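Okay, structure first, notes after.
Note that one protein chain is taken out, while the other chains of the complex remain in position.
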Amino acid sequence: MRVSVFRKAHFNAAHRLHNPEWDDETNKKVFGKCNNPNYHGHNYNLTVKVTGEIDPRTGYVLDVKILKDIMEEHVLQRFDHKNLNLDTEEFKNLNPTAENIVVVIWNILRQHLDEKLDLTVRLYETERNFVEYPAQ
Amino acid sequence: MRVSVFRKAHFNAAHRLHNPEWDDETNKKVFGKCNNPNYHGHNYNLTVKVTGEIDPRTGYVLDVKILKDIMEEHVLQRFDHKNLNLDTEEFKNLNPTAENIVVVIWNILRQHLDEKLDLTVRLYETERNFVEYPAQ
Amino acid sequence: MRVSVFRKAHFNAAHRLHNPEWDDETNKKVFGKCNNPNYHGHNYNLTVKVTGEIDPRTGYVLDVKILKDIMEEHVLQRFDHKNLNLDTEEFKNLNPTAENIVVVIWNILRQHLDEKLDLTVRLYETERNFVEYPAQ
Amino acid sequence: MRVSVFRKAHFNAAHRLHNPEWDDETNKKVFGKCNNPNYHGHNYNLTVKVTGEIDPRTGYVLDVKILKDIMEEHVLQRFDHKNLNLDTEEFKNLNPTAENIVVVIWNILRQHLDEKLDLTVRLYETERNFVEYPAQ
Amino acid sequence: MRVSVFRKAHFNAAHRLHNPEWDDETNKKVFGKCNNPNYHGHNYNLTVKVTGEIDPRTGYVLDVKILKDIMEEHVLQRFDHKNLNLDTEEFKNLNPTAENIVVVIWNILRQHLDEKLDLTVRLYETERNFVEYPAQ
Partner (left out) sequence: MRVSVFRKAHFNAAHRLHNPEWDDETNKKVFGKCNNPNYHGHNYNLTVKVTGEIDPRTGYVLDVKILKDIMEEHVLQRFDHKNLNLDTEEFKNLNPTAENIVVVIWNILRQHLDEKLDLTVRLYETERNFVEYPAQ
């Protein structure tokens, strides 16, 4: 009787897509407007999905308040109102595409959840563009 | 050529989270504001997913009007504008967490659908908190 | 150069529509399912609109963090996870229709905002039913 | 490290549900209002999901601008502001139910994506009725 | 103490924009894809706003169930799953632009509401294009 529990959150951040191994022209060609050297930004919406058995004493898979606190402490405090390229360790040497951000967030959250629980993370960069990891 | 068909509905209900085997202090500690003895409530949004083969005569997996009627007769009439703890058989002895509610609704709908059809139910307790059964 | 600033919040509450001056049959006829003596509930979504001049030093009409704190302290803490009929002074003797709730919330917020600022409150009882006060 | 990338788009079209092998009475009985001989219409919302490995040079599974262009050239230009029954080859002899439309769109997009990429298409006929292919 | 009450509904319809006093080339130039002779369609979302005094006995400006019934009987039954140009009296000789539709709906609803109540109608043709009458 495995149930998935979902919790949403959001953070606002600046970023720039850039590959330092390429010259400016190639970066401009590949990343277009997203390569702007002065950065642009997004409201990132995050949906975290945790799957496990219902605990018969509480009726919870996990207390969603605990999940909310883990998300706030380890994801939102790290990335909210930040410049992903300049202000974070994670993206100093990793291009902050939606794909790379969602994998980074999954790796962060994975360390703070019981190993019996499965984890999937979805990240909306805009209402029309979003990513999910791991793929289902 | 299996296709999934989704139908949304909603119901408004009061509930209280409580484990009668625990004392008041433990209940308060575990369930927080959700343990309020006078109840609180939610607009529950429900997404039912039914999967099967397309019938070549109709082009339907199933007629979504039939699915809508099943949801209204067996779920909405039972839970809409009700106190889940006091007014329903299902939650007289089962804590009405989102996890337990989604399993109860799945069991109700499962009896009214052709066994060739697969069923998944998602239940939104708020826009930010939701659950799905069975887990995928 | 008057600008309106909007801030959203939400609270979850139980309520029952009932006029104690009427007999049960009349209450049932007028309020239908909303008259359930055991209560039902909603996720109430609130949009508060505050209008005033931009302060040239900050570029703000008012700091939206201050508005958020006023809403949390005076509205959400009072009504979130409560039974409006049983747990609040405001609706002990006032029928908690959306219309009456929005006027009550307006009166509460009005006391905590500078009189130079205009105030309008919108309250969503469901996605399809909502109210606004004062009418524009 | 497979990630899913999602892109949304929409098109507005007229259609009519009808099985030419049935008489008018049967069509009316099975398809109800959707059988109106003068057509009705929808804003179709489309979510395309593409799954693959992250390219370490770009940080992309695929450039979402390329996916957007494929969707516009091969789906939107074909179906937007069209009568699906009269103006398209695909539905001249195929009943344009949501189920059939989503399979047709999947087949179109499949031809324009690298075979290493997996593809899933979701189609919203209304906010409350939608379909997905292939079923997961 | 005037409060506005809002109720949402939707209908799905086909239409075509066309001015019979113009030649085909002018129609095509002015209305573009919306001039398709075989029609296209939309999910029209409707928000009806009714403003008046709160009745102290009910706590209602008007019973939203009554408003819902008026909208269903006089607007949805007339326009839902219809071809606006071919199936309705209102648009036989009136171009069914969003602007004209919203005025037509306002005129229909105005006849069925107490004259003490003010009325505003908003009509969404798509999520990005919508109209309101009367202008505020």
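Chains here go by letter, A, B, C, D and E, matching the order in which they are written, and residues are numbered from 1 within each.
Keep in mind that, in the parts below, contacts are C-beta pairs under 8 Å (C-beta built on N, C-alpha and C of every residue); 3 or more make two chains touch, one makes a residue touch a chain.
Since this is a predicted model, take the numbers as computed values, not measurements.
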{"item": "Which displayed chains the unshown chain touches", "value": "A, C, E"}
{"item": "Option touching the unshown chain, where E:Met1, E:Leu76 or E:Leu94 are the choices", "value": "E:Leu94"}
{"item": "Option from E:Val3, E:Leu17 or E:Leu109 whose C-beta touches the chain left out", "value": "E:Leu17"}
{"item": "Absent-chain interface as seen on subunit C, which is shown", "value": "1-9, 51, 54, 57-61, 63-65, 118, 136"}
{"item": "Interface with the unshown chain - residue positions in subunit E", "value": "17, 19, 21, 30-32, 94-100, 102-103, 127-136"}
{"item": "Where the unshown chain meets subunit A, residue by residue", "value": "10, 12-15, 33-34, 36, 38-43, 80-83, 86-87, 126-127"}
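Just so it is clear, only the chains that are shown with their structure count from here on.
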{"item": "Most centrally placed chain, judged by C-alpha centres", "value": "B"}
{"item": "Repeat of interface A-B, chosen from C-E, D-E or B-C - more than half of residue-number contact pairs shared", "value": "C-E"}
{"item": "Centre-to-centre distance between subunit C and subunit A (centres being mean Cα positions), rounded to whole Å", "value": "34"}
{"item": "Gap in Å, rounded to a whole number, between the CA centres of subunit E and subunit D", "value": "28"}
{"item": "Sites on subunit A at which at least two other chains make contact", "value": "136"}
{"item": "Topology of the chain contact graph, where touching chains are joined (line, ring, star, complete, other)", "value": "other"}
